[in-house]
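With one protein chain withheld, the remaining protein chains of the complex are depicted in position.
Chains here go by letter, A, B and C, matching the order in which they are written, and residues are numbered from 1 within each.
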Amino acid sequence: MKKINLGMIGGGIGAFIGDAHRRASRICNDYTLVGGLFSASHEKSLKFAKEEGLDLERCYATIDALIKGELKLPEGERMQAVSIVTPNYIHFEHAKKLIENGFHVICDKPLTTSVEDAEYLQHLLKERELVFCLTHTYTGYPMVRQMRSLIQQGVLGKIQRIDAQYYQGWVNAIIHNKGATLNTWRLDPKISGISSCMADIGVHAFNLIEYTTGEKIKKILADLNSLKEDNPMDLDGTVLLRFDGNFKGVIRASQIATGEENNIRIAVYGSKGGLKWEQEDPNYLYLINDDEPVKVYKPGHEYNSGFALASHVLPPGHPEGIYEAFGNLYKGAAKAIRGLKVDAGEFPGIEDGVRGMKFIEAAVKSNKEGNIWVEI
Amino acid sequence: MKKINLGMIGGGIGAFIGDAHRRASRICNDYTLVGGLFSASHEKSLKFAKEEGLDLERCYATIDALIKGELKLPEGERMQAVSIVTPNYIHFEHAKKLIENGFHVICDKPLTTSVEDAEYLQHLLKERELVFCLTHTYTGYPMVRQMRSLIQQGVLGKIQRIDAQYYQGWVNAIIHNKGATLNTWRLDPKISGISSCMADIGVHAFNLIEYTTGEKIKKILADLNSLKEDNPMDLDGTVLLRFDGNFKGVIRASQIATGEENNIRIAVYGSKGGLKWEQEDPNYLYLINDDEPVKVYKPGHEYNSGFALASHVLPPGHPEGIYEAFGNLYKGAAKAIRGLKVDAGEFPGIEDGVRGMKFIEAAVKSNKEGNIWVEI
Amino acid sequence: MKKINLGMIGGGIGAFIGDAHRRASRICNDYTLVGGLFSASHEKSLKFAKEEGLDLERCYATIDALIKGELKLPEGERMQAVSIVTPNYIHFEHAKKLIENGFHVICDKPLTTSVEDAEYLQHLLKERELVFCLTHTYTGYPMVRQMRSLIQQGVLGKIQRIDAQYYQGWVNAIIHNKGATLNTWRLDPKISGISSCMADIGVHAFNLIEYTTGEKIKKILADLNSLKEDNPMDLDGTVLLRFDGNFKGVIRASQIATGEENNIRIAVYGSKGGLKWEQEDPNYLYLINDDEPVKVYKPGHEYNSGFALASHVLPPGHPEGIYEAFGNLYKGAAKAIRGLKVDAGEFPGIEDGVRGMKFIEAAVKSNKEGNIWVEI
Partner (left out) sequence: MKKINLGMIGGGIGAFIGDAHRRASRICNDYTLVGGLFSASHEKSLKFAKEEGLDLERCYATIDALIKGELKLPEGERMQAVSIVTPNYIHFEHAKKLIENGFHVICDKPLTTSVEDAEYLQHLLKERELVFCLTHTYTGYPMVRQMRSLIQQGVLGKIQRIDAQYYQGWVNAIIHNKGATLNTWRLDPKISGISSCMADIGVHAFNLIEYTTGEKIKKILADLNSLKEDNPMDLDGTVLLRFDGNFKGVIRASQIATGEENNIRIAVYGSKGGLKWEQEDPNYLYLINDDEPVKVYKPGHEYNSGFALASHVLPPGHPEGIYEAFGNLYKGAAKAIRGLKVDAGEFPGIEDGVRGMKFIEAAVKSNKEGNIWVEI
């Protein structure tokens, strides 16, 4: 099958997330990277394009040049989709222009730096037949998809409790070092937006809850911590959650949980059982209940839902990792771009992005106003 | 060495916690059970005493009879310490009378059903040279003690984040079954006091935080859930924590986390590293930090602190369990009863009981008044 | 119920296995230690008896004195059972005299230092109604018993593969230190017999295989290692196993697997599934098969067999440890001593001891003669 022509904004030399997007696009085997705008410095951008063996003509200096250049090409050659992997604050501008000019967009999270911008993009997309994929990577893991399937099948009964965590420690070394703090864009509100911890990782926990359970978070009460008085950004926090049903939940997230790497986990408990998953051992999904042995689901087995099964390529026991999870999202987007039928849950879209932004703004507001409940 | 004569209130046939106390007292080898008041029904109490091979004369019908009977005996024969292992609401009355009459007391948690009662006991003890041991069992585990020692040694640097969890699922089967609910004393406020989940297990998490870190919780904001409208007791909740220092924390507890057995765990993060422990695998203590391999401490090794080392009897690799943890508290109390030097941390005392009650009352109040901050 | 009067040979001050036996006897609540012969030095023995609060009259200087002294006492007061917890080479003499004089015997493993002696004891017991309990501790764990029950129920189908491991590292520090080597009785063939690793720990793996599967090992081929030329004892080895059926197995044991603590584990695979257990996390039993989620059995649940359920006292999630496993054997022996019905598997007896000795002798012989097959 013909590969989809892919462009990329950001993600040049040294950018780990851009590299992850490209690996994902290659691993799923549906895309060819044909060009982009890989760095704010055109020189650096060209250097990257050269290393990557790309056509230098399609390494553009501005988003406008990219759009103009690509639209001139015959349709079969033109970029069909563009991945945006820049820092947060320029997601909006690029996404807006790409959508307005008819490109499918794959965008890193968080969607934008404000709910307003996010809703504007949502509005733009409404009138167009374009695919928008927001890379909430963890939803690409086979066992997260199996968790979603099991909950849809009703194995948990009525939900009673939800607990999601995302603990990292990487800001610890930075926040205690003035120089490093100033050089970290995620801690700069002009680049990152109003939040560091909640926008960067809390929102993943938020998304994972809604993805696996199908439940919508209605309002939240947040208690955030910026650790140092001269740091304007949250590095850590706990967020109480209210849902429609009579159950409660909590999101805990931290970038100063020193020593933690990427410890995202979720537990959902219902009247019939509980399900637990954690990203650092992503191939194990635990189903527990009142009086049966614990059941451990693993990828690649026929007992998984069709959706989970299709999300793991190898036989059981061969661990796939983060690129494969990422690749599953790219695969889902590719299906949509090709006009194939895509089921709910194959990749996160603009609605997920808007909801994420609402969560972030509400978290910051709740904390600022003295830990009060804020609607989402 | 002569054994300490031990009496027991409650804990007769079928009572698992009474059996646990007795096993603990035997495993540490410092006590002989000589009598008690094992059940509200004297008949049942006698039956138990007979089974246990006790002197039936010392199986009493009331606390007053017990006190009178024992005080008549020569000092060397008399009960020296009495364990109270009844439902919560009669802890106070028994503890009060025993203290007033000069008996050392070992009491199950929570201490009482109100802060007021707890402080009254504290007041009573102030004027007397009596040992009071509150069985916060988890503080008896060798690796919890090692965690305390490492934090005292400063391996974590300045604390940045504390997260404690106590998840159980046993109320799930009960709360969805009206008959079972009515027959469960922990769900009856007249017997249990104002709280189920926070009083029974949240308070363990509270105690574990203060025990391992040496930090005091200053105020809390609680969000509790009773699941059913006709259930007056909390079964689940999240409690935000404020400490003196500029760091935050959270306690999560549930009795309706279906499928969870006794999943109590604690994580503490500081500027230099993090420490994590969980009760269901109690022989592993994890020390993590920015860029060194994870270190896993296990019991019985010389690298542990003297305190942790003394709390594990066997060579490394032989798992000791809950009875041994319990036994360590009994051992600490025995040392105190014998007038030997006892270090802080060997067993929880009346102050821990009072603080626990303050936590419980504050949690219920915060929740009731709309999730506001309440001082402890 | 009246306690059983227990005596003890060996196990005085500083002896960890004697202490473990005593704790086990107390935790199961069926015995009272009344006297013994706790050390080759009578002075040390008396010191121990004093510390323990025992009647010094019943702290004997020789086995003959013990037998004579006890037999003079009225039957209700007399020792009923005696635990032998000495180094291996004097198990035989003591067991022989105790059996001949009508005492029940609880004996540490390995039974003796030769098959001949072991069979002599077996012969002696044949004509007497005496209980003989050999403390293969690991058979006391609830999940080992559940494994046995599941295999008996046929969940594995026909067995295809058995793999047992017992890895320790404690001899590493000793064997590289001449002085320490000379002072370690387990490395002295005069005290330990013909084998160190196989006799001390390989035999546990051997016993665990026969206990859980009900299969008998028919012949073995051993490859042992003594690491140093001037060390006469095996410290490490692999033993190939032949059974009656058409399946194979292996025992791997080492005392120089540096860093290992007490890593005993067993895996059994059949045509319908596999079962795996390991002692360092003894509360987890894994059932795996072709295409179902892994099932994890844990103690205290109703889904366990009656035998496994009765071997764990607390509710699920409370880890019991090695003393409780040990205590389960003492409990089984107590039932037998009291003339109650005892099911197969409640405690290991003389046959297990004889088989163990056969295994040890065969292992040494196979290795010595060039790794040939030797019948058991």
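What we mean here is this: contacts are C-beta pairs under 8 Å (C-beta built on N, C-alpha and C of every residue); 3 or more make two chains touch, one makes a residue touch a chain.
Bear in mind that the values here come from a model prediction, so they are computed numbers and not experimental data.
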Original post:
Which of A:Lys109, A:Lys298, A:Lys331 or A:Arg355 touches the chain that is not shown?
Top reply: A:Lys298
**OP:** Would you mind spotting which of A:Glu261, A:Asp291 or A:Glu369 touches the chain that isn't drawn?
**Re:** A:Glu261
**OP:** With the full complex in mind, choose from C:Ile90, C:Ile191, C:Ile288 or C:Ile376 the residue touching the hidden chain.
**Re:** C:Ile288
Subject >> Per the touch definition above, residue among C:Ala81, C:Ile99, C:Met233 or C:Ile256 touching the missing chain >> reply: C:Ile256
Original post:
Among C:Glu119, C:Asp223 or C:Glu351, which one is in touch with the chain left out?
Top reply: C:Asp223
**OP:** Kindly note down the residues of chain C that lie in touch with the hidden chain.
**Re:** 156, 160-161, 163, 167, 169, 172-173, 176, 221, 223, 225, 227, 236-238, 240, 246-248, 250, 252, 254, 256-260, 267, 269-274, 287-290, 294, 371, 373
Original post:
Mind pulling the chain B residues that touch the left-out chain?
Top reply: 287, 291-298, 301-303
Subject >> Absent chain, residues of chain A that touch it >> reply: 1-3, 16, 19-20, 22-23, 26-27, 29, 51, 53, 168, 170, 260-263, 279-283, 298, 300, 313-324
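We adopt the following convention: only the chains that are shown with their structure count from here on.
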Original post:
Between chain B and chain C, what is the separation of their C-alpha centroids in Å?
Top reply: 35
Subject >> Interchain centroid distance [CA atoms averaged], chain A/chain C, Å >> reply: 54
**OP:** Give me the residues of chain A that touch two or more other chains.
**Re:** 287, 294
